[in-house]
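Handing you this structure, nothing more for now.
Some chains have been omitted; the remaining ones sit where they do in the full complex.
Naming follows writing order (A and B), and every chain is counted from residue 1.
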Amino acid sequence: MEKFNLNHVYESQQFDSDLLDRVFNVADEMKKDLSAEPRRYSQALKDKIMASLFYEPSTRTRFSFESAMARLGGSILTTENAKEFSSAAKGETLYDSTRVMCGYADLIVMRHNEPGSAKSAAEASTVPVINAGDGSGQHPTQALLDLYTIRDCFPTIDGLSIAMVGDLKYGRTVRSLSYLLTKYNNITIYFVSPPVCKMDDDLKNYLTTNGVTWEEENSLEKVLPLVDCVYMTRIQKERFHDLEDYKRASGKYILEMEKVKLMKEKSIIMHPLPRVDEIPREVDNDPRAQYFEQAENGIYIRMALLLLLLGNDIKG
Amino acid sequence: MEKFNLNHVYESQQFDSDLLDRVFNVADEMKKDLSAEPRRYSQALKDKIMASLFYEPSTRTRFSFESAMARLGGSILTTENAKEFSSAAKGETLYDSTRVMCGYADLIVMRHNEPGSAKSAAEASTVPVINAGDGSGQHPTQALLDLYTIRDCFPTIDGLSIAMVGDLKYGRTVRSLSYLLTKYNNITIYFVSPPVCKMDDDLKNYLTTNGVTWEEENSLEKVLPLVDCVYMTRIQKERFHDLEDYKRASGKYILEMEKVKLMKEKSIIMHPLPRVDEIPREVDNDPRAQYFEQAENGIYIRMALLLLLLGNDIKG
């Protein structure tokens, strides 16, 4: 088996289209394996230990990684409040905590409140580190699973049109996904948001430079018939000074069944979850709704990364 | 192997006497297996994942389920504070949380503060859900292990006399056990409690309608020589307005060794634990004391349910 070119996964920028293909192909194999009996990879990492080192809680992300590790037969050490509970409270540096953890585990999954902390930990570590979100920084496995979900629903990513809807200014996921889409050809992105949550210029400039066509659009209805994928996000109340402004804004970006009907038959609806009310439950049964599949795809992507980083992507 | 008729376990009312027999027979097999070498079921669920989703902490119940899963070779995802830590804090519905969890685990054990939540989760779930207590609602696995303990100590449950002692008004366990006892013939229940903690009329009427003889009795000493089983519970101080009333009341319902001597030689003493002082430690060594065995029986009952719900009750 060819060596995987990464030792750690701390930011989306580490991935070019070859690496993305590599991860997605292994994820495909994981997806197939989980439906197979007997399962080929169910003991692939049986002598390996993963440490979930969460400096802030995120049960959902943690469970997704731990489920992936369990499905590969590995063991798990876990804490959901490393900040309060660990030696960090005694003034220990992240460097020391990471060095000690290397003696306990074969791979570290880290969630931290400070941007850049995952990369710092990776530099200190003698075992692979995966970033499970570092504050306002990166959450690369979320970006990978988002892109994998699109790839899973269409014959090719090249040429697709995608609407990103809601909180584009503060939403980490839409930025990361946009970034990864520059690795593909002939992509069009529609940014649909209230004025207060518009996508920042830096990313729009980056897209232009890298050959992605983008447009800003105020009306969701106008965009829906044009796109292959609608990526919905939650608009956070706390971004608005005036509650009335919030109500008006968020109301416009709710994807009711009536609006879904404007979409192409073969298009898809995505959401990083949790949702509040931006997608009503009536939409869940529409075949275009892919957000729960998207969450499930997180398992396959994380299984793939665990296998690739631990150098065991083919069962011995 | 015959199919198990339940997809989920959320309330005691789901069990008729056939289903009870089914669960108890598998529990017997689990008990035998744990003392055997080599163990026949130690890898029965090795490719399965159980998620302990506890919206409020209960280390004891959680450990009992997780021990059961570990003894069957399965993997565990665990959180003891889902309420604070999960997306519930962001306004996500239980429906969505459950749907996402289905992609991560093969079975969900849920503890929640709101009555009815386990049933709601079961309706949303594509994998089995077991209720590990939902507020003032149900705790069906406790009721099953209580009844299993009685069955384990007597040739038959039919014809037994049982005293239920202590907090009968607020104690969830005595209500659930009483309910399950209606599935058997010729049962007599003595309710022994201070006036402020008397069993509610609805349950007494239910017993009458379903052929169970019951009596209310103020004096513990009078009842002890008559019964096959004494089920003790803790009287909670906070039920009383007057501290003196509490002291007087609780003092009367302490089962000292002297009172134990009034009991039949073949009778048993049960308690759902934790106890405070309603059973002094001197009683622990009396052969009638079965409360620690009762706690241990929780493992066998939960192993049985895990096996039956995951459709693997015979090793493949």
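Heads up, the rule we're going with is that contacts are C-beta pairs under 8 Å (C-beta built on N, C-alpha and C of every residue); 3 or more make two chains touch, one makes a residue touch a chain.
All values reported here derive from a predicted model rather than from experimental measurement.
Asks: Beyond the 2 copies placed here, what is the full number of copies in the complex?
Replies: The number of copies making up the whole complex is 3.
Just so we're on the same page, only the chains that are shown with their structure count from here on.
Asks: Quick check for you: after a Cα superposition of chain A on chain B, what is the rotation angle, between 0 and 180°, in steps of 5?
Replies: Angle of the fitting rotation, chain A to chain B: 120 degrees.
Asks: Suppose each chain is reduced to the average of its Cα coordinates; what separation in Å results between chain A and chain B?
Replies: Whole-Å distance between the two chain centres: 41.
Asks: Would you tell me which residues of chain B are touching chain A in their complex?
Replies: Going by the criterion above, the answer is residues 46-47, 49, 51, 75-79, 81-82, 84-87, 90-92, 95-97, 99-105.
Asks: For the complex, give me every residue of chain A touching chain B.
Replies: 39, 42, 57-60, 62-64, 66-67, 70-71, 76, 78, 80, 273-276, 281, 292, 295-296, 298-299
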